[in-house]
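Note that one protein chain is taken out, while the other chains of the complex remain in position.
As written, the chain order gives the labels A, B and C, with residue 1 at the start of each chain.
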Amino acid sequence: MKELVPLLVGIPLGTAFLIVILAHVRGLSRLTGLLATAVVAVNLLLGVWMCIAMHDGAAPAIWAGEWNGLGRPIGIELVCDGLARLMVVVINMVALAAIIFAASYMRRFTTVWLFHSLFLLMTGAMNGVVLSGDLFNMYVFIEVAAIASYGLVAFGTESEELEAAFKYLVLGVLASTFILVGITVLYSLTGHLNMAKMAEGLRRLPKPEGLSASPAVLLAAACLLGGLALKAAMVPFHAWLPDAHPSAPAPISAMLSGVLIKAAGVYALARIVFTVLGVNPYYANILIALGVLSMVVGMFLALGQWDLKRLLAYSSISQAGYIVLALGVAAEVLSRSPPDRAVAGLCLLGGLFHLFNHAAFKGLLFLSSGSIEQATGTRQLKQMGGLARQMPVTGFCCRVGALSIAGVPPFNGFFSKIIIIIALALAGRPILCAVAVGVAVGTLLMYVKVQRYVLEGAPTQRAVRESPWPMGVGMAILAVVCVLGGLAILPLKEYLFDPAGKVLLDSVTAAGRLAMGATP
Amino acid sequence: MKGMTLIVRNVAGLISGFVMMYGLYVVATGHLAPGGGFAGGVIIMAGVVMLVLAFGGDRAKALLDEKRCHVIDASGALVFAVVALLGLFLGGFFKNFLPVGKVHEFFSGGTILISNVAIGVKVAAGLVGIFLALIVATRQVMPKE
Amino acid sequence: MTIDLFILVLVAFMVVAGLIAVEASDLLSAVIAVGAAGFALSVIDLLLGAPDLAFPQVLVEVITVVLLIRMIMTRRDTSRQTPRDTLRTAAVLLAGGVFLVTAFLAAGGLGMTGNIPAFGDPLLAKDAHADAAGAPVLAEDPVGVSAQYLAGSASQTGAANTVMGILLDYRGYDTLGEATVIFVAILGGYVVLRKVGRKRGSEAQPS
Partner (left out) sequence: MGIAIYILAFACLLTGVYALVAKKNIVRIILGIAILEYAVNLLLVLVGYRRGGSAPILARGEAPAALAARAVDPLPQAMVLTSIVIGLSVTALAVAMAIRLYDKYGTFDMNDIRNLRG
């Protein structure tokens, strides 16, 4: 089992290189789409199998190259613990739906093999981010995923997409630079790049009186949290998202909103706050502030939108705010003098479950908006109408997505929001609980509006045909996940969310840090 | 895209051979002296681009158009990925499976030499490709939107 | 101490070159100023004992300047001096001020403990240093990891150049990511430089 973990990153990258060669061989250039879909499917199966096989035992520490110095393993460590496995499943699930959807959606673009190669590179890089236990290695793979997404956002090379991609590139470089400055300062303080050993080093660091941490650690934390908040499109830094996501091709905006801002942003924030910097009230309050700001501002901006994809992009910011808020409150509860593990566990369960659900229904909504845009040729809500009858499959999937993001009971959105709201109440934060409920209601209104204008009402356009079958299959996969997510919550909790939550909970106790691969 | 004056063309013709040879040297002795795959690749690219700029893009197109750059670039990357994955089956991921020779010998680095050459080829071909694309792109008039 | 003086002068030169690049009215002089900053960094690399960095830094510098000049020469620069929107500049300067004060404290400004080690005395010095007689002393329980890289590189990886040993063997997984970064950027370049992105008749109507 241990040897298979690096394959999750090795296969997509190797295949991406292969695709560029195959594309220039006369007969094989049509194979690239099939090859890419096969690789993503294999990754998903590998991820699910690892979740089932490793859900009880401790995560095996895999060192790239098995080098050792003075008896201790050195080099880069691949960590395949609960949190990493959850993220691998989420990434490859949305990637599979997007790549199947892209089979027919990308027919309107030229040189599609470029798309398949960049798509595999982005997915492989995100697997690399999630699996790496080494801070600099995580930075390199965040950079690979980001540069791949700059290219993919500008895939249509039209004036509006180029301008959005350039602004996204500029802010991405700014964020990456601050992340690297943070890593440099942490390396100078601890001498290690491995997250577990770095955490030990930071704990042993002498603190000046008065401050909770030395100025250097605060500087590093500010740079890292700032850079990652920008990658996760939290509100003060969200300017790039409402331009970049709508102008990207639909499968790419589904991947960006559904997974990239989580794998490169929210996941990295959780890893660094819980594991490297250690849980303390300062960072927890920063996370809570970011979460609340994103939820509220994202929702209000989304309510006023009439462009379907921009509305979905703003609503991604607000839903990502939910997850960060849940993680922040969990960190705050854990940093109290007697850390209340039960409530923190519930907060983490809610946050991670919402991360899983948001990837599913936001990906579904972006895919259906792409299908609608291809059929009707417009993204404006006012120019659509009555699509439920004209495009049954897309209409049904869009309704499933809209209902589950709005939090209507049988679907998965409802359960994760309820768990977060209950956890906030138990953690003794009534104001946050009220804000969470308010944003949930706002989201409900927003998606009633979407359903009203897109699905119901008199059909405004005549010649609207249902999209070809690959797009239907892509959307169906995520629709099934939305429905099953709510009903099959117990097995999901036992195999996916509990091991992931345990990783973050244990990171507080010293024992947890040792289990994460830091040899004594 | 027309080339430059006669003097520049002659000088470039003379020099670019040596530049590329020096680039190969830097790639090959990566594990003994400063330099290595990336720096050597960039030097080789500088040699090729000097030729392209001096003799004009059209003649360069015949010799090394973007398609061939793609293939060489991707094959260099593939060799590097295969070296990594091959290590996987003979022990750990990225294991240096070749015997490690005496320190200052040429063949002392095991897979380091192969990786260096793979990266050198990859960087050189890729950057030449992107440079050709940038030069050609700046010449033609885009259809105004 | 003279090395510190050289480094200080060169870093100051980089900062000034950066400011010139940002504020120069003519684009060409701005690009040349950035070129100068890059070369100053390359000299700093040499002074700080990093020939492996000075080499690619100079080359990358040359390529960046060639690319940028190539881009500027064939185009009119229509950008007139935009009016100073004071709010944005003030916000950036204020945030910059707070950042610099924190950086001053983080670099051990007021003698606080637990900050960035003094310049020239990294953690590595505690793990591996030469005692009075010049004989090397390696700490048994090293604080950092780079002492083990230095000690083990020749025997385990056979590379005399430790940086290359780290890059391709100890942390070869990083270099797989790095090779992918160049590959992705070049593919991204091709994507952007394609003449036609969408086939005719399937234009996206954003508005």
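By definition in this document, contacts are C-beta pairs under 8 Å (C-beta built on N, C-alpha and C of every residue); 3 or more make two chains touch, one makes a residue touch a chain.
What you see is a predicted model; the values in this text were computed from it and never measured.
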Visible chains in contact with the missing one: A, B, C
Among A:L35, A:L121, A:M138 or A:A154, the residue in touch with the chain that has been omitted: A:A154
Those residues of chain C which, in the complete complex, touch the missing chain: 1, 3-5, 7-8, 11-12, 14-15, 18-19, 21-22, 27, 30-31, 34, 37-38, 41, 44-45, 48-53, 56-57, 60, 63-64, 67-68, 71-72, 75, 77-79, 82, 88-89, 92-93, 96, 99-100, 103-104, 107-109, 116, 118-122, 124-125, 127-130, 136-138, 144-147, 149-155, 160-163, 166-167, 171, 174-175, 177-178, 181-182, 184-186, 188-189, 192-193, 207
Missing-chain contacts mapped onto chain A: 136, 140, 143, 147, 150-151, 154, 157-160, 162-163, 165-166, 169-170, 173-174, 176-177, 180-181, 183-184, 187-188, 193
Missing-partner contacts on chain B, residue numbers: 33-34, 36, 38, 103-104, 127, 130, 133-134, 137-138, 141-142, 144-145
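Just so we're on the same page, only the chains that are shown with their structure count from here on.
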Contact-richer chain pair (by C-beta pairs counted) among B-C and A-C: A-C
Distance from the mean Cα position of chain B to that of chain A, given in whole angstrom: 35
Rounded Å distance, chain B centre to chain C centre (Cα mean): 22
Two or more partner chains touched - positions in chain C: 156, 169, 172-173, 176, 178, 180, 183, 185, 189-190
Multi-partner residues of chain A (at least 2 other chains): 13, 17, 20, 64-65, 78, 158
In the complex, chain B residues that touch chain A: 67, 70-71, 73-75, 77-78, 81-82, 84-85, 87-89, 91-96, 145
Residues of chain C that touch chain A when the two form their complex: 102-103, 105-107, 109, 112-117, 122-124, 127, 140, 142-146, 148-149, 151-152, 156, 169-174, 176-178, 180-181, 183-185, 187-192, 194, 196-199, 202-206
Chain B - residues contacting chain C, complex: 26, 30-39, 42-43, 45-46, 66, 70, 73-74, 77, 80-81, 84, 93-94, 96, 100-104, 108-112, 115-116, 118-119, 122-123, 126-127, 129-130, 133-135, 137-138, 142
